[in-house]
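To keep things clear, I will list the structure first and then write my remarks on it.
Missing here: one protein chain of the complex. Every other protein chain is in place.
What follows is subunit A.
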Amino acid sequence: ESLSEGEIAALKEQLEEKKKLIVTLRNKPWRMKKRLVLLKEAQKFVEEFEGALGKGKGKKLYAFKVMMTKKLIKFKRDFENFKTACIPWERKIKDVESHFGSSVASYFIFLRWMYGLNMVLFGFMFGLVVLPEILMGLPYGSIPRKTVPREEQDTAMDFSVLNDFEGFCKYSFLFYGYYNNDRTIGVLKFRLPLSYLLVGVGIFGYSLMVVIRTMARNSNEGGDGAEEGEFTFSWKMFTSWDYLIGNPETADNKFASITTSFKESIVDEQENQKDENIHLRRFLRVLANFLITCTLGGSGYLIYFVVKRSQDFAKMEQDKLSWLEKNEVEFVMSLLGLVCPPLFETIAELEDYHPRIALKWQLGRIFALFLGNLYTFLFALFDEVNEKLETEKSIRNATIWALNQYYANYSSYFNTTDVPPPNVSPADVIRGPCWENAVGIGFVKLVVSDIQVSYLTILVGDFLRAVIVRFLNYCWCWDLEAGFPSYGEFDISGNVLGLVFNQGMIWMGAFYAPGLVGLNILRLLSSMYYQCWAVMCCNVPHERVFKASRSNNFYMGLLLLVLFLSLLPVVYAIMTLSPSFDCGPFSGQDKIYDVVMETIEQDLPSFIANIFTYATNPGLILPAVLLMLALYYLNAVSKGYKQANMDLKKKMKMARDEEKNRRNNKDSTNQVMIDLEDLLPKKSLIPPPIEEEPTPPGVVNAKGSKSPKMKPGAAAKGVNLQKDVSLAAPNPRAPVTYAPGPRRGPAGNARGPQPGPSRGRGRAGPPR
C-alpha cells in the first residue's frame, strides 16, 4: 500500500473541505472572477482525488502518481548526495579546516577552484587543437617542422637535452612549432589555424567570464551572515555539535573545529576591544607604509640595474663571464623573493591590524614586489624575440634564394618547366629560428623551475625543519619546539601569490605551448595532495587563528589583475608581431589574425565580410568589450540583490502578518504565553523592570549600522549595557487584560525586519 493511513485521512479531510467550498461558494463575499477560479480548482481536485479513495476509476492512477512522486523525490535526493560526493577533496579540506582554521582552508579551496578552471582550459586546448593535429594532421617526420634537424638527431633523446625542452620535446605537439599551417586538415576539413587562434583567445575570454562570475557570486554571500552579530557565543555554545556524526575521526575533526571557531571568535572580540589611540596608530601606519614604499622602490631600481647589466653581459664573450655574472638576474630575484616578505611582515607589526586585514596588506605588497619579477622576465623574453626575428629574416632570404637556385638549375638541366619539388629529406632542410618556440620553451622552463623550487621549499623549509626540531630536541640546550626555530606556520600569502602568478604564466604561455596547460593540471593535482599532507604533518596552526573573510574576492581581484596583465603581451604579439615563416599554424602569413580574415573571405558569404571590416575598428571593439564585461558583472551581482530583496520582503510580510494577528485575534498569540506559564514553576516569573520606549528607535539606528563597537561596551561594562542593545521589548509577564493600543506608525515598521517572528509570540508592547 503506497498510501499510508495518515495520508488517506488528510486527503479525505481536504476533499471534504473542497466539497463544502463548492456548495457554499455562492454565499461568499468575493468577486465573480475569484469565484469562478476557485470553483474550477475545487472541481478539478474533487474529480481527481475522489478516484483515489476508491470511489471511482481513478484510484490506481492516483496511487501510481503518488508512487512516482515519491520515487522522484528519492531520486532527486540521491542525485544531490551524489553531486556533493563528487566534489573532490572535500574531506581533506575539511580536515585542514578543522585543525588550522578557515583562512588556511581558503587557500586550498582556491587551489581546487583553480584546478577546475584549468581542467576546462585543458579541455579546450586538448580537444580542439592538440587532438585534431595528432589524429588528422601529418605524422612526425613528414615535414621539416615536425622533424628533429639532422645535426641535432644524435642528442635528441638525451635526458639533459630533454630537460631543457630541446630535442624531441621541441618538435612535438607540446609546442607551437609542430602545428602545420594547412588551411583544412583531414576528412572533416577541420580548420586548424583558425581553431588555434580562437582557442588561444577563447582561453582568456572564458577565464575572464569565470573570474567575474565567481566574484559576483562571492559578493552576494556577504549579505546573508550580516545578522550573526548577535548571540555569537551563545550559538556556538548551544548549537555547534553536529549530532549526526557517528565516525570517531569525524568527531575528532569536529572537536578541533569547535575549538578553532571559539579561538577565532575570541580573536575577533579582542580586536573589537582594543584601546584606540588614533594618532599614534595613524602615525605608525604612515611610517610603515613609507618604509615599505622605500623598500619596493629600492628593489625596483635594483632589478632595473641588474637587467641593464645583463644586457651588457649578453653582448660580451660568454666564456669570460663568471657564474655569478651569467645568472645575476635570477640570483637577485631569488634573493629579493626570500628577504623582502619577512621584512614586510616585520614592518607590518607596527601597523597593528586585525590579522585578516594584515594578510591583505601583506598580499598586496608582495604582489607589487613580484610584479618586478614579471617585468624582467618579459623584458628578457622580448629581447630574445627581437633577436630571433632578425636571424629569421636572413635565413628566410637564404632559403628562398636556395630554392630559386634549385629551380633554375633543374629547368636548365632538364629543359622543362614542370619542376618537381626538391627531394630533400625533412631533417636536412634549413630551418628558421622559430621565435614562438623559444618563447614557449621559456615559459615552460620557468613553470617547471617554479614547481621544483616550491616543492623543494616545502620539503626543506617545512618537513626537514619539523624533523630536525622534533628529533634534535632531545639533545639541544634550549627547547627547539617552543623557541627558535619551532615548527613552521602555513604561509598563506606566499602560497596564494605563487598560485596566482603561476596561473598568469600559464595564461601567457598557453598560446605558444599548448602542452603547458596539461603540465599545469598535473602540477595542481600533485600540489593539492602534497600540500595537504605537508600542512597536516609539518605545520602548526597560527598563534592567532582568524576567520577568513566571508568572500574570496580579494584573491579573485588579484587573479583578475594578473589576467589582464597576461592578456596584454599575447594580444600585442597577435596583433603586431609577424609569425615565423616555417613553423606553426600561421606560418607564411603576414599577421596572425590574417587567418580570421581569410576564413571570412573564403568561407562565409560576402556581406559578412563587409560587416566585419566595419566592425573591426579598434575604437569600436574596445568600448564594446568593456561594456559587455561591465554588463555581465552587474547582471550577476543583481541576481544576488534580488534574492536579498525577496528575503527582506518575506520578513516584512511575516512581521505584518503577526501584527495583524495580534490585533485581530489575541487568543492565538497568547496561547503560547499561557503554555509557557503552565510549564514553568512560579518563581521564574519575576517581572523585569519596564523598558522606556524611546530607547528602541535609537538602538535600532545603532544596531542598524552593524557596528561591532557596540559589543565591546557591552562586554566591558557589565550586563546593564547589554539591555540597551536588545531590540524587542521584554515580556510583560503579567497577564494581558487590555487590548493592545493603537499601532505606532512607521517606527513600528522600522523594527519590522529584525524581530519578525518573535513579534507574534504574545509580545504585546507596553501600553501607550
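In the analysis below, contacts are C-beta pairs under 8 Å (C-beta built on N, C-alpha and C of every residue); 3 or more make two chains touch, one makes a residue touch a chain; residues count from 1.
Convention: contacts and distances are computed from a predicted model.
The chain that is not shown carries the UniProt protein name "Calcineurin-like EF-hand protein 1", picked from "Serine/threonine-protein phosphatase 2A 55 kDa regulatory subunit B", "Calcineurin-like EF-hand protein 1", "Translation initiation factor eIF2B subunit epsilon" or "DELLA protein".
Checked against the hidden chain, the listed residues A:E16, A:E80, A:D158 or A:E230 yield one contact partner: A:E230. Touching the missing chain, out of A:T84, A:T239 or A:S412, is residue A:T239.
Of A:L39, A:A63, A:C169 or A:I258, it is A:I258 that touches the chain left out of the display. Set against the missing chain, the residues A:N27, A:N247 or A:N664 yield one that touches it, A:N247. Interface with the hidden chain, as seen from subunit A, comprises residues 4-6, 10, 70, 74, 227, 230-235, 237-241, 243-248, 251, 255-256, 258-259, 262-263, 266, 269, 667-668, 671-672, 675-676, 679-681, 684, 686, 688, 714-715, 719-720, 722-723, 726, 730-731, 757-758.
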